[in-house]
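Quick one: the structure is below, questions incoming.
All protein chains but one are shown at their positions in the complex.
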Amino acid sequence: MIALPPSFDANLAIDIVLLVMLLVVAGAIVRTRNLLAAIILFGIYSLVSAVWLVVMDAPDVAFTEAVVGAGISTIVLLGAILLTRGEAEKTDWRRLAAPALLCVAVGGLLVYAAMGLPALGDAASPANAHVGRAYLEATPRDIGIPNMVTAVLASYRGFDTLGETAVIFAAGIGVALMLGFGPRASLAPPPAVIGDHHVVLRVSAKFLIPLIALFAFYVQFHGDLGAGGGFQAGVIMAAAIILHALVFGLRETMAAVPPRVARGAASFGVLLYAGVGVACMVNGGGFLDYDFLFPPAIEKQIPGWLLGDPDHAHHWGQHFGIMLIELGVLLTVAATMVTIFYGFAGRTVDAARQEAKR
Amino acid sequence: MLLAAGTAGLLIAMAMMIVRAIMGPSHYDRILAVNSFGTKTVLLLSVVGFVFGRPAFLDIAIVYALINFVTTIALMKFFRYRSLAQPLCGSVAEEARDG
Amino acid sequence: MGDVLSWAGGGLVIVGVALSVLGAVGVLRFPDFYTRIHAASITDTGGASLVLLGLCLIAGLSLVTLKLVFVWVFVMLTTPVAANALANAAFSSGHKPRIGAFQIVRTDERRKTPRGTDQP
Partner (left out) sequence: MSFILSHFNYIAVATLMMAGLFIVFSSGNLIKRMIGLAIFQTSTGLLYISLAKVSGGTAAIAVEPASAEARDLASRLDPAYVAQHGIDGVVYSNPLPHVLILTAIVVGVATLAVGLAIAVRVREAFGSVEADEIEVLSRIESTQPGPQT
C-alpha cells in the first residue's frame, strides 16, 4: 500500500494521468521522423495540456491553449510543411549521444532544483499566499469584475499586455514581410467544377462559420464575467476565417476579408489599445489608468443603475476601458493570425505557379 | 461517484486514442484518432466541470468541438489535396485532368 | 425527485462513457481505416448524446443546461461531417479498404507504398 499525500484527491489523480499522457505523446514526437505525424501528435499534445489546464483551475489559459495549440499552430505548421517537405533526415545515433547526455544532465539538475519548490497546491507558498492573494482581495474593490484573470490582464498589468499585443503585431508583420502579404500575383480562377465532392462539408461549413464567429463575440464580451477575453476571441474569429478559406478557397476568403483590411485591423487594434492609455493620461491619470478614462464631469452623469449597483459607479471607467482594450486585442490578434495564414497559404499558390513556370 | 467513474472511463478511451495516433499506420488513421480524441475531450471537460463543482466552464467544451472540426478539415485537406488555398470543389476537375 | 434525476443522469453518463470506451476499443482493434472510422464516429455521437443528456438531468433547468445543449448541437454538427469528409478524402485518394469487395488489392502492390503515406 503506497502512502498518499494528505491532499490526494480526484484533482491530483487526473493531473497525474494527464501528465503521463503528455509524457507519452512527447516521447512519440521525439521518436518520429515523419513531420506530419509529429504535427498530428503535437495537436494531441495541445489538447491534453488544455484539459490539464482546466483541471489546474486555469480555464482562461485552457481556452487559449485549445484554440492556439490545437487550431492555429497545427495549421501554421501544415502551411510550413507544404512549402518544405514531410520527412526529417535520419540522424546517426552517435551524434545523438552528446545531446542526450546533456539533456539528462540538465534535466537532473532541474529535478534536483524542483525538489525545493513548494508541494503542488500549497496554499501557504509565498506566491499564492502573498502576491496572488493580494490580487484576489483587491480585484472586487478596484476593478469590480468577476473574472480576476481578465482584471489582472487588462487593468493591473495592462501595460504588459500592450507590449504582448505589439509583439503579436510585429510577428505578423514579420511573417508578412518574409512570405508576402498574401499571394503576390492574382490568384487564378479555380478549376471548373465537374462533380461536387464535399457537398456535406460545404453545406455544414456555411452553417458553422457564422456560428463560430458569433461564438467569438460571446467569448469577447463574456470575458469580464467568465473565461474568455480578447486573445481567445481573436483566435476563434481567425479560426472562422481560416475555415472559410479551407472549404471555399483562399480566393473567396480574400475577396471577403482582403489582406489590406486585415493589416489595417491589426494596426488599428494596437492603436486603439494605446489610444485608451493616452486618453487616460489626457484626463489626468497615468497611462492605462482606466479610472480616469472619463473626465469627472462626464463620470458624474453616468447613473449608477447602469452597472446594477449604485455603489460601484466609479468602476464605470474600468469596465469601459477593459472593454475597449479587449476590443483592440481582438482586432490585432484576429487580423494577425489571418495575415499569417494568408502568408503561408498564399505562398503555396505562388510557389506552385513559379514551379509551373520553370 | 458515477461522474468520477465516467471521468476515469473517458481517460481510458483517450489513452487508447493516443495509442492509435502513435501507431498510425496511415495518416488518415492519425487524423481519425485526433478527431475522436477531441470529441472525448469535449465530454471529459463537460463531466469534469460537474465533478469539480464549476459547470460554468462549458464554454471551453464548445470551443473544443468547433476547433477540433477546423483542425480535422485542415489536416484532411492537407493530406488529400496538398494545399490549404484551393477550394474543395475544384478537386474532381483536377483528377479528371491528371488521370 | 432531484436525487432520482441525478442518479438517472449519472447512469446515462456511465452508459455514454461505456459506449465511448467500446468505440475506442474498436478504433484500436479493427483491421483498417474504414472500419475504424465507423467505430469511432458512431460511438462518438451516440456516447456524446447520452453523456450530455445525463449531465442535463444532473444540472436541472439553468444556463448550464442551455450550454450543454449547445455543446450537443456542435458535436452533432461537427463529428459526423468531419468523419464523412475524412472517409471521402481517404477513399478518393485511393486508400483501399482491406476487407470486403476490395480484397483484390495484391499484397505486393500494397507493400510498394511506404508506411504512413497515402498519396496515390
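As written, the chains take the letters A, B and C, and residue 1 is the first residue of each chain.
The criterion applied here is as follows: a residue touches a chain if its C-beta (ideal position, glycine included) is under 8 Å from a C-beta of that chain, and two chains touch if they have at least 3 such contacts.
Since the model is a prediction, treat every value here as computed from it, not as a measurement.
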- Query: Quick one: which shown chains sit in contact with the chain that's not drawn?
  - Reply: A, B
- Footprint left on chain A by the chain that the document does not show: 2-5, 7-9, 11-12, 15-16, 19-20, 22-23, 26-27, 29-30, 35, 38-39, 42, 45-46, 49, 52-53, 56-61, 64-65, 68-69, 72-73, 76-77, 79-81, 83-85, 88-89, 91, 95-96, 99-100, 102-104, 106-107, 110-111, 114-115, 117-125, 127-129, 131-133, 135-137, 139-140, 146-149, 151-153, 157, 160-161, 164, 167-168, 171-172, 174-175, 178-179, 225-227, 229, 231, 235, 333, 336-337, 340, 343-344, 347, 351
- Item | Contact footprint on chain B, counting only the chain that is left out | 52-54, 56-57
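As a working rule, only the chains that are shown with their structure count from here on.
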- Chain touch graph shape: choose line, ring, star, complete or other and state it. complete
- Item | Between the pairs A-C and B-C, the one where more C-beta pairs touch | B-C
- Task: Considering only mean CA positions as chain centres, point out the chain farthest from chain A.
- Result: C
- Mean-CA-position distance for chain B and chain A (Å): 19
- Item | Multi-chain contact residues (two or more partners), chain B | 14, 17, 24, 27, 31, 33, 56, 59, 62, 66, 68-69, 73, 77, 79, 82, 91
- Message: Where in chain C do residues touch at least two different other chains?
- Response: 74, 77-78, 81, 85, 92, 116
- Note on the structure: chain B contacts chain A in the complex at 4, 7, 11, 14-15, 17-18, 21-22, 24, 27, 30-31, 33-34, 37-38, 41, 44-45, 48-49, 51-52, 56-57, 59-60, 62-64, 66-71, 73-75, 77-79, 82-94, 96-97
- Could you please specify the touching residues of chain B with respect to chain C in the complex? 1-3, 5-6, 9-10, 12-14, 16-17, 19-20, 24-29, 31-33, 35-36, 39-40, 42-43, 46-47, 50, 55-56, 58-59, 61-62, 65-66, 68-69, 72-73, 76-77, 79-80, 82, 91, 95
- Task: Provide the residue numbers of chain A that touch chain C in the complex, in ascending order.
- Result: 34, 36-37, 197-198, 200-201, 204, 207-208, 211
